[in-house]
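So that we are looking at the same thing, I have put the structure below in structure tokens.
All protein chains but one are shown in place.
Our next item is chain A:
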Amino acid sequence: MHPSMAEEEHSCSENLIGAKHQGSQAYIHLLAFSEKRRLGYFWMKRGRVNIAAKCQSFSPTQSRAKKQKTGQGVFTLQSYAQDWGNLPHHIVLHIFQYLSLVDRARASSVCRRWNEVFHIPELWRCFEFELNQPATSYLRSTHPDLIQQIIKRHAQHLQYVSFKVDSCTESAEAACNILSQLVNCTIKTLGLISTARPSFMDVSQSHFVSALTVVFVNSKSLSSIKIDDTPVDDPSLKVLVANNSDTLKLLKMSSCPHVSPAGILCVADQCHGLRELALNYHLLSDELLLALSSEKHVHLEHLRIDVVSENPGQTQFHSIKKSSWDALIRHSPQVNIVMYFFLYEEEFEPFFCEETPVTHLYFGRAVSKDMLGRIGLNCPRLVELVVCANGLEPLDEELIRIAERCKSLTAIGLGECEVTCSGFMEFVKMCGGRLSQLSIMEEVLIPDNSYSMEQIHSEVSKHLGRIWFPDMMPTW
């Protein structure tokens, strides 16, 4: 659906009445703006553009029009035609902002004036390109004509842009093609989002990098960038930094295998306004934490670290010095440090051997009993803990220690691992009401001599001060 660019000779009203579209109904009510210009109210139905001039001081002929009403609620408004077409731009603009892109596009083909408004830069600040192969995808796709329109007429207006692509390489490539054409733009926010598989990784690296650097170079005021699961590399980061160091606030680049610790360090060194950072563990270094804690740097708000096993049993994870973490916390006492672990049980050795200021922890594949024990000892700032991973022995002691030592813990989730009912009760008693979220899969809890499954429910509810149930799977 794209705006027609045809020159209209017809009067506005004829187009209004003649406009016919399909689809479901969408209503917009617009009430009067100012006392002087009481517009009355109209609504647009996808199906017919209906106008009811309900209100008064619009024009001298309004009293006549009020009495005319066709069966379908469409007014013959010959006398109004000029007025509707001559609505001030800012009013039409305001109305358009309530409409979806599709409705706006249809409205834009009603008359020249409205078409002009459609192209006002204001309406093109935010755009999400949806690039999906219709044959295989569930997701909608932005029409190629519209994409062309945008590149031709609105590239310079775009400020908040995202690309959502499905699992197909073609979609990611299409995104890159668009990116390469966004010269003369002042983009502030850029997001590359793979909804399912990381399809940007299938694009040739040179193609991707050159497309991305077009935006990096031209925008000069990038503030927020999401490029997780892409083949971005160190040189592109250098370009980013060279052009946007003053404005960069957020950088999310988890699972970007072509970046090295030096590459990200460059960003931390130069971009002193960086508040949010997401990356993989292999990019984390003492130098990075120190750079983020330098005097010139703003407070860091959010640091997310993915710890992923590349080669099971063979990946060596380096450790980070306590002093580096300390420096970070001294500099940014409120920072959230979020860590996702997707490791095999044997790989947890290097972690949490010393005090670590992590606040949110998630275990997605395996969990090691020893390591959970160390978490109890060394993670005083822990707020949220989710264990969805297969452990082979009950985690009673470890949980109790976490209850003892992690005084800020307010949310915990357990699935696939095991805890005895007694151990769990002990844990709950110690945490008490501070647990605002307690999500335990029923099969995690193992009944024992002191507590059975039946009692857990009421006991826990008592200690939490609210009705509590474990997460249950239906018993058929």
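In this text, contacts are C-beta pairs under 8 Å (C-beta built on N, C-alpha and C of every residue); 3 or more make two chains touch, one makes a residue touch a chain; residues count from 1.
We adopt the following convention: contacts and distances are computed from a predicted model.
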Discussion item. Looking at what's absent rather than what's present, what does UniProt name the missing chain, "Cryptochrome circadian regulator 4", "Replication protein A C-terminal domain-containing protein", "Calcium and integrin binding family member 3" or "Glutathione S-transferase"?
Written reply: "Cryptochrome circadian regulator 4"
Discussion item. Among A:D103, A:E173, A:D228 or A:E426, which one touches the chain that has been omitted from the display?
Written reply: A:D228
Worksheet entry | Full-complex contact with the absent chain, from A:P261, A:P350, A:G373 or A:P447 | A:P447
Worksheet entry | Touch criterion as defined above, residue of A:R153, A:H299, A:R434 or A:H457 at the omitted chain | A:H457
Response to the item:
For chain A, residues touching the missing partner are 137-140, 164, 166-167, 193-198, 228-229, 254-255, 304, 306, 338, 340, 342, 360-362, 364, 384, 386, 388, 411, 413, 415-416, 437, 439, 446-447, 452-458, 467, 469, 471-476
